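Notes to accompany the following structure.
Here is subunit A:
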Amino acid sequence: MQIIHDRNPAMPKSWNRDSKPHRFCPGCGHGIFLKALGEVIDELGIAERTVFGCDIGCSLLAWDFFNVDSVQTHHGRTIPVVAGAKRANPELIVVAYMGDGGGYAIGAQHLVNAALRNEQITVLLANNSVYAMTGGQMAPTTLPGQKTGTTPYGRDPEATGQPTLGPEMVAAITSDRAYVARGTVANFPRLKRYVKQAIENQLAGRGFSFVEALSGCPTNWRTNAKQTWSYLDDEMTKYFPLGEIKVPKVSEEEQQ
Partner candidate 1 sequence: MDTIFIKEQRAFMTGNEVIAWAALAAGADIMYGYPITPQNEIMHYWTRLAPKYGRGFLQTEDELSAGFATLGGVMAGKKAFCATAGPGNVLMQEPISMAEMMRIPAVWFIQQRGGPSTATVIYSQQETRLTCFGGNGEGLRLVYSTATHQEIFDYTLKAFNHAWRYRFPTFVLGDGYQAKMREALTLYDPQTRGTQLQSTSPMLGVKGKVQHHRNTFNIEEELYETLSKHLAEWQQMAREVVEWSVSGDEEPDLLLVAHGVVSRATMAASKQLREKGYRVGHFRPITLRPFPITALQEIAGKSQQILVVESAHGQLMSLVRDALYGCSCAPVHGLLRPGLGITAEQVIRQAEELLPKRGYSGANHS
Partner candidate 2 sequence: MRRQYWRIVVAGEGGQGVQLIGEILAESAYRAGKEALYIPNFGVEQRGGVSIAMVQIANGPIAAPKFEKADVLVPLSRRAMERTKRYIHSDTIYIYDNSDIEPPHVWDEVIGIYGWDTVAPEAFSLAVGTEPQEPGRPPVNEGVRPRWIVGIPASSIAREELKPRVFNMIILGAIVTASRVLPLSVVEETLLAKLGDKLQQYLELRELNLRALARGATFVQERWQGEGRP
């Protein structure tokens, strides 16, 4: 018991206790992703400077998740809001939190252009392969053959394209000051390491940081616990390889 307690300490200090238990469905991946962020905020001692922007979609439910300044935005528009805040006050540590629909569909132009401009912001994107809040429609990340509300016979890539490889795209267009990684809520320590790197990259003033986390949605996948983990671990990783895709070059000056 003692060991388990150590590995699962009390909720992060930066979490807002008044909004717990949180509003996500049982088995949802958001809680794990946000726990990683919460612990990173604690470890870096940046709660006072952090601004958490959340998109529309299930990520919206995190609007009072943290004991840090938070702002709801519109679907797809979280990146420009936090980029605008960062440009106006560079002291802030800004995080844009969104799902795959917000980041890769309706807000894709903002992701692409913020990345190209090397905005000093951190974007965290939960990829659960569906539009979850609206009832499980096809998302840009839906796997070929995957059944969703709008692909009842399974996604046909001929008709609707291949799943969006977000981090690969962002890595391809960013400068060597950017940090880009894909983790999974199934591997918490590694995901947390990526989130920390992403925030540290912003703290160091190097540039754009982007972490996608593969995340489960048992409600819309209609899966039980075992099937959920299996889909996340075995199916999704076939299309979405895990790991750091771009690690910023650190100048000699910065190393000293």
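The set was built so that all candidates are chains of the complex that A comes from, given by their letters.
Methods note: a residue touches a chain if its C-beta (ideal position, glycine included) is under 8 Å from a C-beta of that chain, and two chains touch if they have at least 3 such contacts; residues count from 1.
Note that this is a predicted model, so its numbers are computed, not measured.
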Contact partner of subunit A within the complex, picked from 1 or 2: candidate 1
Touching candidate 1 in the complex, subunit A uses residues 16, 48-49, 51, 53, 56, 60, 63-64, 67-74, 76-77, 79-89, 91-92, 109-110, 112-113
